[in-house]
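A single protein chain has been omitted; all remaining protein chains appear in their positions.
Labels for the chains are A, B and C, by order of writing; each one numbers its residues from 1.
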Amino acid sequence: MILGDLLGTPVHDPDGGWLGRVADARFVLDGPPHQLMAEPRLLGLVVSPHSVASFLGYERNGLTHPWLLARILRWRHRGSFLVLWEDIAMVGPRSVRLRPGFTRYSTALEDRRQV
Amino acid sequence: MKRLLGVALGVLTAIGGFVDIGDLVTNAVVGSRFGLSMVWVVAVGVVGICLFANMSGRVAAASGRATFEVIRERLGARAGLANLSASFLINLMTVTAEIGGVALALQLASSVYYLLWIPVAALAVWLVIWRVRFTIMENVAGLLGLTLIVFAVALFLLKPDWGALAGQLAPSVPEQETVWTYSYYAIALFGAAMTPYEVFFFSSGAVEEGWTVKDLLQERINVLVGFPLGGLLSVAIAACAAVVLLPAGISVTSLSQVILPVAEGAGKLGLAFVLVGIVAATFGAALETTLSSGYTLAQFFGWSWGKFRRPAEAARFHVAMIVCLLIGMAVLATGVDPVQVTEYSVVFSAIALPLTYLPVLIVANDPQYMHEHVNGRVVNVLGMVYLVIILVASLAAIPLMIVTGAGS
Amino acid sequence: MTSPSGPLPPVPRVAGRILDAQLHLMDRQVLDHDGVPVTTVDDLEVSGPALDVEIPPGTAPPVITALLTGAVLGTRIFGGRPPSSRLIRIPWKDVAEVEVVVRLGVSGEPLDASWVERWVRDKIIARIPGGRHDPR
Partner (left out) sequence: MLNTPDSVPAAQITARPAAFRARPAARPALVALAALALLTGCSGGIAQSVSTAVKDSSSAVATARIALRQDMDGKLTKAATDTSLEDGLKEVEAGRSSVLKLSPATQEERVAQKQALDVLDQCAAGFATARAALAANDGGSPSLPDGDKALADAQDALKQLEGAVGSR
């Protein structure tokens, strides 16, 4: 599938309750190197209840300057969380459904320098 | 020694390259109608462009990324495209105004009707972009543009009453104008000083010339010395108009009025200098805006770009510029007044400014791009102050344009 | 299910490098192995999951198989979907490095993603005198 189709899709809990929309997809490069780089596997989805508009990079990588902008953009994305692939029950064209007992994780990216 | 020469050259071209048709026309209009009561706007604009150009130059040097690549990465495809459309159209308008400016200046020199000069000017712009090396192009246009200093010389030769002139410096609305027209022209002047294309050009030029963080100091000197001196040149244009045209009840509507104070003060020699200066400044700006239209498109879509490549290695970039020049020519061929196009282009520049300013401000804070060269605290405080100023100017521009009938 | 209030727990540690699609990949410039711009990452193709089918627990996660470019940019912005045959793919195996830009380990010249550039060059630019002139 095309990832762009998934972004912005509404996310529901197992009972059909609305949780937000897919704001991003997180991948991890932990497999064996294929040729040049490992294949990125889907770790989980970032779900945002308020806005899936661009974050301008502010919400996840610990940017705090300029302070006021950082505050405003963080506020716009308050309540966003990450669900792991294991907690996703079904992906449809108009909805993503999570498994019962899914866990909300922090969306923060560890501040590790890019390899 | 060589380094010192390089710095001097950079500063001189920054001065000569600061003024374009927008600055020429807007400063003369404002000087003839409002005297020197808007010099503070030029000051605000110059500090703004220093801040903004410095930041985008630093982003380009530290990360190798030009402004529009950054805009798309940060805003995403959708908002990025909206931004591209607005920025590109305004840039195209500026291309049109600059080519018209070259043609008008050539008419003043030759009395051959300006419409006949337009194809010549556009062809010359294309030939330079096609063939001439980036640094030569930039330096020659910038150095020739320095002849505009004749505005300052003429001001001295006019022997104005300096005390009365200084008295005009306080921000105040002349009685024959309203606070609305005053605000409208304040925004136009701000837009003329801070035109977004200068930033596209500046950051892409840094990539063209292969700047690295080692060149940051020189870049900073170029900007921090060159632009304020260029701003002084703008003020001299306004002051000339305020001394000669304002008392005669003339409000500037054509380029032929802009040069009268220089002829008054410095005679035919002054006239020769000012005509060379205007042709060089508008021609240089035509090059910069044409390149900027190629840069914005190529950077958004990820095409290969740059004058440092053979044209065949940046094919779409070159085709885009040719198309832009053709469109500019077609618009001018309708007989639309280039001075009017200029007046609108500076106001629309002010409107579009937040679109380019915000992403640059954000990326300049992102260590992923900038490593240790992120903005310092002072720059960020200033940056936020200017974000507010730019937003206010942008939001106020269209209502003011409607209320004042575009400043008439 | 955790309550939405209070700080959320950090993601369990994983061994590899993390890439957020929007943040680190989408809309980034793609350069070939000589540093020549090829295109931007207009979208990404992933290997799954099948749509509207219950995902059995323990299913292997989808992986990114290719960078997409071309018409997909228009449909991403304005909606709709280009036919799969119109998608221009740069397979992930050609990607050498993801930083501020995405670097390929191959030359951009023969890629499908470069066909417009090649066409414009061969049909227009190279035919204008001086089109192959080196500016340096």
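What to note about this one:
Please note the rule applied: a contact is a pair of C-beta atoms (placed from the backbone, for glycine too) under 8 Å apart; a residue touches a chain by one contact, two chains touch by 3 or more.
All values reported here derive from a predicted model rather than from experimental measurement.
Although it is not drawn here, the omitted chain touches the following shown chains in the complete assembly: B. Contact with the chain that does not appear here is found for just one residue of B:A166, B:V388 or B:I402, B:I402.
The omitted chain makes contact with just one of the residues B:T135, B:Q218, B:T253 or B:Q368: B:T253.
The omitted chain makes contact with chain B at the following residues, 107-111, 244-245, 248-251, 253-254, 256-257, 259-260, 263-264, 267-268, 271, 275, 399, 402-405, 408.
Methods note: only the chains that are shown with their structure count from here on.
Of the two chain pairs examined here, A-B and A-C, the one linked by more C-beta pairs in contact is A-C.
Averaged C-alpha coordinates give centres for chain B and chain C that are 36 Å from one another. Look at where the CA atoms of chain A average out and do the same for chain B: the two points lie 41 Å apart. Separating the centre of chain A from that of chain C, both taken as means of CA atoms, is a distance of 18 Å. Of all residues in chain A, those touching 2 or more other chains are 54, 57, 61, 114, listed in ascending order. Residues of chain C in contact with at least two other chains: 22, 26, 76. Contacts from chain B toward chain A in the complex involve residues 74-76, 79, 359, 361-362, 365-366, 368, 374-375, 380-381, 383-384, 387. Listing the residues of chain A that touch chain B in their complex gives 53-54, 56-58, 61, 63, 65-69, 114. Listing the residues of chain C that touch chain A in their complex gives 1-2, 4, 7-12, 14-23, 26, 43-46, 48-49, 51-55, 57, 60-65, 68, 72, 75-76, 81, 87, 92-99, 105.
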